[in-house]
Structure formats: C-alpha cells, structure tokens
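Inspection log for the structure reproduced underneath, given as structure tokens.
With one protein chain removed, the remaining protein chains of the complex are shown where they sit.
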Amino acid sequence: MSQHSAAESGVNIDVKFFASLREQVGVAELQINATNLAALLKELKTHLSDVGFDHLLSPNIRLAVNQNLVEGDWREAALVFAAGDEVAFLPPVTGG
Amino acid sequence: MSQHSAAESGVNIDVKFFASLREQVGVAELQINATNLAALLKELKTHLSDVGFDHLLSPNIRLAVNQNLVEGDWREAALVFAAGDEVAFLPPVTGG
Amino acid sequence: MGQQIQIQQQDFSVDAIYTAMRLEYGSDIGAIASFVGLVRDRNAVAGDGGDVQTLTLEHYPGMTEKSIQQILDHAEARWPLIATHVVHRVGTMAPSEQIVLVMVASAHRDAAFAGAQYVMDCLKTEAVFWKNEQSDLGQGWVESTNADKIRAKRWDD
Partner (left out) sequence: MGQQIQIQQQDFSVDAIYTAMRLEYGSDIGAIASFVGLVRDRNAVAGDGGDVQTLTLEHYPGMTEKSIQQILDHAEARWPLIATHVVHRVGTMAPSEQIVLVMVASAHRDAAFAGAQYVMDCLKTEAVFWKNEQSDLGQGWVESTNADKIRAKRWDD
C-alpha cells in the first residue's frame, strides 16, 4: 500500500553550471530528482547556498534543456523533464 | 636670326595609353612636342587615327600628369607641360 | 556548401585550412575572406590595465558545436557561400596566440566579406563560450559588451 511520494517518483536529471555561474554556485554539475521546473528550483534551493541560488535567477542567466536554449523567459516556461535530461544554466556568452 | 617656330619651341613629353585605350589607339607610348593641352591634342590628332583619337575624348577616359590624376574634367583643365612630363590616358580601372 | 567546425585545445594552421579550401573548391571560388582573433596583452576585464598573462576559454561540449552550426546555417541561407570553416580554441592561451578563425569562400567578395563578418559577430553573441582573463592583478570573467550585441543586431532583418 505504501506509494512513493511525489518527490520520490520524480526523474533524475543532470544539472550543469558554467563559467562565472559555476564559480558562484560552487559546483559544475548536480544530479537532481525533479519532473518540472518548479520542482527543480525547489531542489536546487536546498542544494545551493542562498547566494549561489540567487545567481541562477538573475535576469541574464539563460537555460538550456538537452542543449537547446529555452526561448523567452525560462522562468515562465512550463518545463517538464524526462529521465536523463540535461539542464544547463548559462551566463552570458563571450566567445569569438 | 632664324628663330624656332612656336611649335618647335615646345617641349617633349611622354604620352602613354593603357589597356583598352592602348589597343584602340594602336600604340602604347608617343613622344610629343607640346607645351599645353590644346597643343598636345592637336599633335595627337595628327599622330592617331580619327577613331583612335575619338576614344581619347570619350567621357570615361581620365588623364594623369606625372602619375597624378587631373581632378575634374581634364578637357577643361589649363594644363601646361614641362620637358619630360609624363602624360597618361587611362580607361576606367578594373583592379582587385 | 562545405561547412567545417572545429573546437579544440591545440593551435591551428590558417594556411592548412586555406590550402584545403582552395584545393577542394578550386576555380568556383572568386573570394576568400578570413578573420583571426588573437590574444592581446591588454586587459579587457574592468579595464583595470593589468597585463593579460593568459586567457582561458570554456565551452559546453555538444551545445557549442550546435550553436556554431546554427550560425553557419544562417549565414548560408543569407549569402551564396561556397565554404565556411570555423576553428575556435578552448582552454588556456597566452598573448599573441590564435583564438578563433573564420574563413568564408564565395564566388564574389561581397558575400565572402559579409559572411565572415556575420559569423564573427554571431560567434561573439550566440556561440556558447566563456572567456576568463588571468592578469597580474587576478582573474575575471569577460563580460559581454553592449557593443557586441549592437553589432550582432545590425544583421536582424
């Protein structure tokens, strides 16, 4: 009769942080169990320092899911994750 | 007592024709005795075929004196020549 | 259209790429425009005037290639290009080393120049790289500049 809780039935996704953001959150990669964006952010808040987490939400940070940029404001996007999805937080690029 | 005539007291200048114009006038270079533009054109008329001479006067032909382009319409310029001057008739350039 | 994208730590030979492009496309090509970005010894970070000792480029393997692929696709859709080749280094480089090469071949010079310039502008603003400068005064991430964004915007229709 015991069921997995909603959190336990989530899927494992790879979360990556790059460049300045990697330094700010203090980690390059995390395995997080979450089925959607709200759950992901909730989990990240528990894994990261308050300061580090705040950096993720700063306006110039973009999000990529499976190496595709989320169009528009990802904070407003209805993102649902599948097992093994790769979710990356990207500070502004400076190549070339 | 005999003096040189006005024509004989002119100076020798090098006259050059390039590219399509060289083919049209049929010669690459002429030594002409002339102290000014009017005299030069008069002399060239006698040295070149009528067709060849007409090509010199066509609107897109530019004139360079001692390798400096004559600004504006050279046909209206008050050009006076010194001995050894180099006068070149140039068709439109097509380099690069 | 030939597209080549290389992301690598090691230095590259502009000459080898130029020679290969000429060999492959021969007398169809009327124009080859190239751009090479090199490490300067002046500090861009905060303009603090410290001498740059090294520059480190970070990328997102997989996504970076895809972002450059998109840029080249857009360039080809826009101009009649015969071949495009991009090399972008990652890792740590010293002043005067080569960072990036864009080489574009076309029948005519306008397309070659415009294509190369477009690709470079987009590499600055869309390709997934991050630059970190190490100077005698410390280290810092290079900020994206408004000038770069404005430059890239000029290509918007």
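Letters A, B and C name the chains as they come in the text, with residue numbers starting at 1 for each one.
Keep this in mind: a residue touches a chain if its C-beta (ideal position, glycine included) is under 8 Å from a C-beta of that chain, and two chains touch if they have at least 3 such contacts.
As the structure is a computational prediction, the values presented were derived from the model and not from experiment.
Chemist: Can you list the shown chains that the omitted chain is in contact with?
Modeler: B, C
Chemist: If the hidden chain were put back, which of C:5, C:32, C:90 or C:142 would touch it?
Modeler: C:32
Chemist: In the complete complex, the non-displayed chain touches which residues of chain B?
Modeler: 16, 18-20, 64, 67, 88, 90-96
Chemist: Pick out the residues on chain C that sit against the missing chain.
Modeler: Touching the chain left out of view, chain C contributes residues 14-15, 18, 22, 26-42, 95-96, 107, 109-110, 112-113, 116-117, 120, 151.
Criterion: only the chains that are shown with their structure count from here on.
Chemist: Greatest Cα-centroid separation from chain C: which chain?
Modeler: So the farthest one, by centre of C-alpha atoms, is B.
Chemist: What chain lies closest to the overall centre, CA atoms only?
Modeler: Per-chain C-alpha centroids ranked by distance to the global centroid put C first.
Chemist: Distance from the CA centroid of chain A to that of chain C, rounded to the nearest Å?
Modeler: Each chain reduced to its C-alpha mean, chain A and chain C end up 29 Å apart.
Chemist: Quick one: chain B and chain C, Cα centre-to-centre, how many Å?
Modeler: Chain centroid spacing, chain B to chain C, equals 51 Å.
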